[in-house]
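Omission of a single protein chain aside, the complex is shown with its protein chains in their original locations.
So, chain A:
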Amino acid sequence: MSLADVFATARAESRAALVGYLPAGFPTVSGSKGYLRSMIDSGCDLLEIGLPFSDPVIDGPTIQAAAEQALSAGFRVRDLFDVVSSVADAGGRAVVMTYWNPVLRYGVDAFARDLAAAGGLGMITPDLIPDEADDWMAASEAHGLDRIFLVAPSSTSERIAMTARASSGFLYATAVMGVTGARDVVSSEAPELVARVREHTSIPVGVGLGVRSGAQAAEIAGFADGVIVGSAFVSAVAEGDSAVRALAADLAKGVRSAAAAV
């Protein structure tokens, strides 16, 4: 199943897809496999597996701390592919979200090759813009991976159009200007940004940054194709597996309780 299928299935059910994020290796490599499995079982349509990085400049305190914990527990980049494999083996669909430097260091083509071999479907690149992505464009083509670039409320129409053209699978719309982290209310900038994106592309649009409850997920599902939840899952891990499952179930209910966007 490809990313296009994930969103097509959700759309056919008149709902948004639920995308859940967790860093690989958090709290440990085997621990992250277990929690990701719980997220699949409890209603996540797609898993976004983070690669812990030493300098996570667009992450807030929750994900920063998780990355630090994973790295001090000895996480290595090769563990990422192991975690991706475990998700694929469990019947889940996974993309990787990573800062660019670890990919550069591994080798862009080698990283794409190993991600595809592990059963990963694509990569979200928060600090790589299409303008700098020639190597990744080639590697993703060669290995059949989707490229998920980001757009922001500050993006111009020209950049939204260009970024949409460079993307495949879905486009990641950051709901607010800021770093990752759960917030109480859905940004008013999000619906406007998604509307601007839709003027340029028919590619599915996922909205992330700040979502933590079923009610917020329902609100976003009213105008977007995917609801992306990160920091809230990281926080739930601290409370244990039942909290992770309960959060996923609440969010899964949320994405089903709004009329589909398109």
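The criterion applied here is as follows: a contact is a pair of C-beta atoms (placed from the backbone, for glycine too) under 8 Å apart; a residue touches a chain by one contact, two chains touch by 3 or more; residues count from 1.
Following the convention adopted for this analysis, contacts and distances are computed from a predicted model.
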Chain left out of the displayed complex - its UniProt protein name, from "Tryptophan synthase beta chain", "Molybdate ABC transporter substrate-binding protein", "Glutamate/aspartate import permease protein GltK" or "Succinyl-CoA:3-ketoacid-coenzyme A transferase subunit A": "Tryptophan synthase beta chain"
Contact residue for the chain not shown (choose from A:M1, A:L104 or A:A195): A:L104
Touching residue (missing chain; options A:L3, A:V77 or A:V211): A:V77
Chain not shown: contacting residue from A:T9, A:S30 or A:S154: A:S154
Residues from chain A at the interface with the omitted partner, ascending: 53-58, 60-61, 64, 68, 71, 76-77, 100-106, 126-129, 131-132, 149-156, 159, 163, 174, 177-179
